[in-house]
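Showing just some of the chains, left in place.
Here the chain labels run A, B and C in written order, and each chain numbers its own residues starting at 1.
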């Protein structure tokens, strides 16, 4: 039965951090105005601004990642512009065409381990600018990346700074998707702080759904002028919650007492244990991920055996007899279950 | 101060019915698959199908009203079609252009007390069909109404049946917006059941946000063939929650033990008390609303005085010295506070 | 047979002014670069800039009216904005939803004889600005009108100036649709010159299709900064002709030797004759049109009789026994045929 299996398929399988549920109970009969104009949302915004060292930032709460990516991109781009992304970027492959539905091309550039580089962005822009036919082509209008990226890999501060520099030289807003940002912040290897992100990016979001909230993503605009009338845009795109405080509660708790920075430390520790077990079992990693997603190659027979005891996420066919699959730890993962999984891995 | 005032401005000012919060706690560490494919969502769907006597219905959970209206309309219409609505219909005036952003014209028809009639739909279709230039015009592609309507007024079963008949004769899907449906169901005057709606409409939604849920609207397609691939459409439009079970929990509780049908009875009782007080105070009602929204005309001086003690919703200017304002009771409204409000009204 | 009838149904029933055809022949084997970058287009642009006394203006050639209206509106508006128009404005009723397909609401305001007024625009903006819920509503983003308007009626210089002043005070770009502009310019009553339009409007187009060209509309942006990257926008919207010179030829001829200003004088003269005949026959005019469109009310029996001898354009039902129909003269209308039509009218 499913409940006897160990679940390591994704980081949105549990509910929310208990403090969030408690806050929902504590505030339940408070009467607040709607649409995120309430005091709880204001408090959450203030905490986020402080954590990002971005006192002027606008903060908007949306409900999920695809929605946030689609709306931010649509709001930043002009109709004749596209968004530059890694081929493997989430907006390129996993949004069911949401970006294109908003009218924009995803302009893919080469990447390594899912990371784009300042040089690749520079080259792409140079190719466009140098093209005689550029007026017949989509203009690159912003750059998208995620931290950690689609494969759980981190950008270093040096890398992110270099990309930011290229973007600013070419007046391309830089958008950082932080759906799993708490997992980056919890990594010992990570040297990119929230304040760095707020300084280097033009718009980014702090993930809630995969990081201990029931739902919610907090979009941060260090300079609010980047997107005028964002409130109306959010409404028009069906992303404005009437009971906006539900989202405010998530982030007011996540950003109280440093919770967001601490929340995922166990998840990272557990991911390291799993990587060690995979190594011991001779199952090669696909990417040198520092965060909570572990992609590895496995013989199909072993995969079948593994599947009897643990729930993983299938990636794709690697070759005729091997597959790429993913384990994912979460803010709710326990060391105990992780140790059980490690034993299973070693026994394959 | 705000907290000393009586709040009767809207029905989304409180949190959720306590049973919903309890369920969130009880299920918090359950591990479920994402995107509404979990067992809680399945249970909620089964309960809704049963309540609607629509065993074949597809049920999808979205997060809010504007989102639901925009996505359903976009999914049902062909690009060259528009949606027929009352001038005062929610999709016509209060969605920040969400319907047009999806590419469709809202085609307005006359209404009385916010209600459209079978005759008005028939006439509109006849005018279109009889127009020599119809190929140069937007084709009516579906009909939208809400129960209760924008002014809290109910369609009778006879009226809804007549509209449904016209729609079916012209192959126009009929879409019922039930953002406040629980308030309709709680009315003694109401003779339209969920099963009637499922029988007479082609797509409708059961409101959660304004009816005791933290958030959520349940779209019901009695015949799922009306919108193929609706799951992907929801995803593409940024409306698919990763932790879909959060929505499933809302509706699984609301549809357990007849809660949805009972939940708003006090709200209706309180609305009747307020109407009686307004009548006693000589403040004329704008519409003969049977539900929880009460629109009335008030002298601006009295409005100012009222505003010191109670929070209402401003409608619009009536004439130089009068305004139209709205009181709104909710599933969380108490008789005690209502009585206080009635005293204030009478003392104006 | 059709060829025996007199055709007064519309102003796009004939081909083009002979000079345009001659120029097509003269230039046929010239080899020019594509997409409107050729010398003929440049010459046409220079002539239009001169005629408009707008030396800095950008001039773009598109192929038809719906296309031009849709693209200009989409290019000027932000996604959360709508276009303000008379209820009877062409963009409101006769574009098959092209404006909405571009994502924008047509926000209708009251009009008289199809003309909007500065006061009505002012009121509409004031209502929006004063609405507590304006962030939930579509923002007025530009104003649309046509000269002559949908019913052939002219704006006076005073009226246009007043509207322009309101628009500039509220930073609303003013867009003038000049699909039939040559008919306005040919009217003795007209006191609005091309230079006035270029001074008072932010974007407008000079109609070719209905004014002696095979096809084509010339969009003029007195200040090109209003729409950056308009070339790419035109391309993206499928409106860029590879053989752009075909359009350049139309306007290079129309703006040579004052042709555009002279071209429609006979049409206006003929329209006056028809109006006089209608008056004599006791058929009341619907609007006091100064240009080439004449809307009048006719008994259905007479309409039937008329239809045996002349082709008109059916407008709409007036009452049970009367209809509104339109005669339209064109740049190619002859006095001879007009006199025949007048005889028919008088004999009804």
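Please note the rule applied: contacts are C-beta pairs under 8 Å (C-beta built on N, C-alpha and C of every residue); 3 or more make two chains touch, one makes a residue touch a chain.
Quick caveat: nothing in here was measured; it's all calculated off a predicted structure.
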Oligomeric state of the whole complex, in copies, if 3 are shown: 4
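Just so it is clear, only the chains that are shown with their structure count from here on.
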For chain A placed onto chain C, the superposition rotation in degrees, Cα atoms, nearest 5: 180
Reference chain B; chain at largest CA-centroid distance: C
Pair of chains ranked first by number of touching C-beta pairs: A-B
Residue-number overlap at the chain A/chain B interface, same or different (half cut): same
Innermost chain, where centres are averages of C-alpha coordinates: B
Separation of chain B from chain C, taking each centre as the mean of its C-alpha atoms, in whole Å: 42
Averaged-CA centre spacing for the pair chain C and chain A, given as whole angstrom: 50
Rounded Å distance between chain A and chain B, as computed from the means of their C-alpha atoms: 34
Junction residues of chain B, two or more chains touched: 95-97, 101
Chain B to chain A touching residues, read off their complex: 7, 9-10, 12-16, 18, 21, 24-25, 27-34, 63-68, 70-71, 95-98, 101, 209-210, 214-215, 232, 235-243, 245-246, 332
Chain C-touching residues of chain B, taken from the complex the two chains share: 79-80, 82, 93-97, 100-106, 132-133, 135-138, 314
Interfacial residue positions of chain A with respect to chain C in the complex: 35, 74-75, 78-80, 135-137, 139, 228-229, 231-233, 235-236
